[in-house]
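Only one protein chain is missing; all other protein chains are in place.
Let's look at chain A:
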Amino acid sequence: MTKSRVVKQLKNLNKVVYTTKLPQIVIDRTKYEAMKLTFQRQNTNGHMGARKFWHDYLPTLQYYNPDFRIELLRIFNSKKNVDVPCILEMLDTQGQAVETIDMKGKQSAEIMQELLKTIDHTQVPKDQIVELGNKD
């Protein structure tokens, strides 16, 4: 029992630092100060991909960019009668949006690919990528 608990825990931790490969990048901080995501709390109208993108990729992105500010604005639309924007904005030092990505109706991996194409970044060097549980 003990073993499985540790294995499960390491898997969860490694998901943040190691196994999620796409967001293992260092964002160019001279161009971008922060990232701002705006989407709906509900999954309807094609907002599910944005939510999944947040859960699957943003922790790793934040881990390899610890000082990079990531803001989230999740809007309640329980009656589903308002057209809520579903966008990702890269903000510069003035707080102005430099790049904007429309996330509506896209899957999380597609959004990540598009982000990689759009923004200036460098890959995290291999020796700086952390893997947990490889002590012995």
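Operating definition for what follows: contacts are C-beta pairs under 8 Å (C-beta built on N, C-alpha and C of every residue); 3 or more make two chains touch, one makes a residue touch a chain; residues count from 1.
Convention: contacts and distances are computed from a predicted model.
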(message) I notice the complex is incomplete. Of the names "Elongator complex protein 6", "Ribosomal protein", "Ferritin" or "Geranylgeranyl transferase type-2 subunit beta", which is the UniProt protein name for the chain that's not shown?
(response) "Ribosomal protein"
(request) Consider the whole complex, including the chain that is not shown, and state which of A:Leu13, A:Val26, A:Ile75 or A:Ala109 touches that chain. (result) A:Leu13
(request) May I ask which residue of A:Leu22, A:Ile87, A:Ala109 or A:Leu132 touches the chain that does not appear here? (result) A:Leu132
(request) Spell out, residue by residue, where the missing chain touches chain A. (result) 6, 9-10, 12-13, 16-17, 37, 54, 58-63, 66, 70-72, 132-133, 135
